[in-house]
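Here the structure is laid out as structure tokens; the discussion comes afterwards.
Each chain you see keeps its place in the complex, though not every chain is here.
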Amino acid sequence: AQAAEEQFGVSNQQVLVLSETLAATQQQVQQLQESYHEIVNANKIFVDEILHLQKLVRAQNQVHNELINH
Amino acid sequence: AQAAEEQFGVSNQQVLVLSETLAATQQQVQQLQESYHEIVNANKIFVDEILHLQKLVRAQNQVHNELINH
């Protein structure tokens, strides 16, 4: 048994700790994936709002040109 | 010892490699979590700036209406 310990001295306890740490890491990764999808959705709203603002500002420039040339 | 190797042929070396790889993965996950928090903070600033721009553009539309009706 001592020879086995020297050569394969891996206990269930060590592998159990590894398994639990890995499970916790996977859960963190899954939360990050959900957070990433929330950010992607928020970014779609940003793109829409920025495009809308650009359209409004261009329309206002048109109004300015008409007011100046009036 | 040979029978043990066949059945439980897991060496400390294998588990050490797993532990180190898992530690490196955890560190990457932690950096991603910090990066996520930076993005969330940046997005709050985007929301504020976009809302402020919308308010300014609405105010300018009001000015236009007054200038046109003047």
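Lettered A and B in written order, each chain numbered from 1.
Keep this in mind: a contact is a pair of C-beta atoms (placed from the backbone, for glycine too) under 8 Å apart; a residue touches a chain by one contact, two chains touch by 3 or more.
Computed from a predicted model, the values in this text were never measured in an experiment.
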Fill in the blank from the handout: With 2 of the identical chains shown in place, the whole complex in this structure file contains a total number of copies equal to 3
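The criterion applied here is as follows: only the chains that are shown with their structure count from here on.
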Practice task
Could you put a whole-Å number on the gap between the CA centroids of subunit A and subunit B?
Solution key: 4
Problem - Contact footprint of subunit B on subunit A as seen in their complex - result: 3-4, 7-10, 14-15, 18, 21-22, 25, 28-29, 32, 35-36, 39, 42-43, 46, 49-50, 53, 56-57, 60, 63, 67
